[in-house]
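Structure first, commentary second.
Only one protein chain is missing; all other protein chains are in place.
And then chain A:
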Amino acid sequence: MDRNQSHRQLAAMKQSLFDQGYLDEQFIQLEELQDDANPHFAEEIVTLYFRDSSRFISNLDQAMERNPLDFGKLDSIMHQFKGSSSSIGAQKVKAECTLFREYCAAENAEGCMRSFQQLKKEYAVLRKKLETYFQLAK
């Protein structure tokens, strides 16, 4: 009973992550790369993503304190953040990265700051949800 219940919860959670746009098809691609010999591949990749993302955010935090902003540098960091977000299917985070880069291209400091705040929020939400998801999957 217990196991069925947690399977259902897991499936429901996964569905909601997709329905609400947190994840896209790329996440499914990652799960499909799992097999008996590599049953936790998606989780391993996501863990790596969290590690890299923390670093990107910390670099961005530092860069955002500069005055004036170095838009080239910001864009460069965000390009990497966007890339890895895309690789794990983190759709909303990826969209925020894109928005941020648009503000960089326009050299709009205000826009960058707002967008960065939003990005950090989205990332925090995603991280929490994925951590819960993988907990359930154990």
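Everything that follows uses one rule, which is that a contact is a pair of C-beta atoms (placed from the backbone, for glycine too) under 8 Å apart; a residue touches a chain by one contact, two chains touch by 3 or more; residues count from 1.
Simple rule for what comes next: contacts and distances are computed from a predicted model.
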item: Name per UniProt, for the chain absent here [options: "Glutathione S-transferase", "Neurogranin", "Octamer-binding transcription factor" or "Response regulatory domain-containing protein"]; value: "Response regulatory domain-containing protein"
item: Among A:Ser6, A:Gln26 or A:Thr132, the residue in touch with the chain that has been omitted; value: A:Gln26
item: Residue of A:Leu17, A:Ile45, A:Leu99 or A:Cys112 touching the missing chain in the full complex; value: A:Ile45
item: Residues in chain A touching the chain absent from view; value: 25-26, 29-30, 32-33, 37-38, 41, 44-45, 48-49, 51-52, 79-80, 82-84, 86-89
